[in-house]
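And now, chain A:
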Amino acid sequence: MTSNLFRQILQRPTGVLCAALLAVLYLIAIFAAVISPYAPSDQNLAKTYHPPTGLVWHDGRLCVRVYKLVDPTEALYRAEPDRLAPVHFWAKSAPYKLWGFIPMEHRLFGVDSAERIYLLGSDSTGRDVFSRLLYGSQVSLSIGLIGIFITTVIGVTVGGLSGYFGGPLDNVTMRLTELLMAVPDLYLIIALRAALSAYFDSGQIFLLIVGILSFIGWSGTARVIRGLTLSLRNRPFIHAAEALGQTPFVILWKHLFPNLLGYLIVTSTLSIPGYILGEAALSFLGIGIQEPSTSWGLMLSQAQDMKVFMLNFWWLLTPGLAIFVTVILFNALGDVLRDIVDPKLKTQV
Partner candidate 1 sequence: MCATPLLEVRNLAIDFGRGENATHAVKGISFTIADGETVAVVGESGSGKSVTALSLTRLLPTPPARYVGGEILFNGRNTLTLSGDELRPMRGKQIAYIFQEPGTSLNPVFTIEFQIAEAIRLHRPEVKDVRGEVVRALDLVGIRDPEKRLGDYPHQLSGGMQQRVMIAMALACHPKLLVADEPTTALDVTIQKQIMDLLRELKGRLGMSIMLITHNFGIVADIADRVVVMFRGHIVEEGKTADVLRNPQHPYTRALIDCVPRLGQKQRRLKAIDHAEIEALLKP
Partner candidate 2 sequence: MKTYIFKRLLTMIPMLLGVTFLVFLLMSLSPGDFLTPIKAQRDISAEYIRQLEAEFGLNRPWYVQYFLWLKNLLHLDFGYSWTYKIPVVQLLAQRAPCTLLLSITSLIFSWAVAIPLGVLAAVYKGSIFDKISAFLAYTTLSVPGFFLALVAVYFAARTGWFPTGGLTSIDHDYLSFPERILDYAHHLFLPTLILGIGGIAGLMRIMRTSTLDVIHADYVMTARAKGLGERAILFRHVLRNAINPLVTTLGFAFSGLLSGALLVENVMNYPGLGQLVYQAFLRKDQFVVLGAVVLGSVMLIVGNLLADLLLAWTDPRIRYDK
């Protein structure tokens, strides 16, 4: 079934494109530390709001222009006509640890330490936006996957069991989901966030956010799965398995779950954007990911400053573009999946 699904994705151009681009994005996130030229917290207070450095081909090698601060109040930089800094590949850098445990001393590219390479400019403390964007992708891209994993596991277990067995269990879980759904999402998130943040340090905030988003999200999944289970439960093939004496848990696993799988894959794909946007919104409000960690939402929140708008520091808005691209890819992929799994468009997410 799943291998079949994969083959069908490959038959559709949109599917291939989205899957491939997402794969690239995830690879970048995994190797963010190697690809980015600087550490995310690497400040340079002499070069705040630096524009993206221009790249030129000179003397058979790639070079970056060197800029000079012309007007500090307006953060106006101007490229110096004849100063160039060569770009080194596999450049030596300050030691860091890949994935927290592999010691490394090189990054994919960089310039001599006297100069800076800002592919997407720098922020208010002279940190490299490009590097932060890559590091931030680790949070933004993983939050959807982890969140969807948790909600799916909880939602399928709770929804499947209460749909299959019904009775008091069903009653209790459905009242619980109704309760969760009776509070406006963000209100509840803010409440949870404020209540629990005291018990987490800034490094664990990520986990807290995932936890909160999943806590809100499982009820919807559970209700839908329950509904599907209820309708599947009355299909004759389930009765046939019962008539053969099959045990309830095998029936759930062997007969119900595979029939839900297609739906789950589609809804999961289409729900991931919700998590990405949710994290971004929370971080934007200042109650999500905190410094020194970074995420796209947090970067946008820092770009909220009016100064950014008025002075055309457009590069500070690139995280918005990153969110947009990721979300659109997931949405498009979800649609392709839905076409495959559910050609009659029965699922309306």
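With respect to how the candidates were assembled, all candidates are chains of the complex that A comes from, given by their letters.
One rule holds for everything that comes next: a residue touches a chain if its C-beta (ideal position, glycine included) is under 8 Å from a C-beta of that chain, and two chains touch if they have at least 3 such contacts; residues count from 1.
What you are looking at is a predicted structure, and each value in this text was computed from that prediction instead of being measured.
A.B. asks: Check each candidate in turn (1 or 2) and state which touches chain A within the complex.
C.D. replies: 2
A.B. asks: Please name which positions on chain A make contact with candidate 2 in the complex.
C.D. replies: 178-179, 181-188, 190-192, 194-198, 273, 277, 280-281, 284-285, 297, 300, 304, 306, 309-310, 320, 323-325, 327-328, 331-332, 344-345, 348
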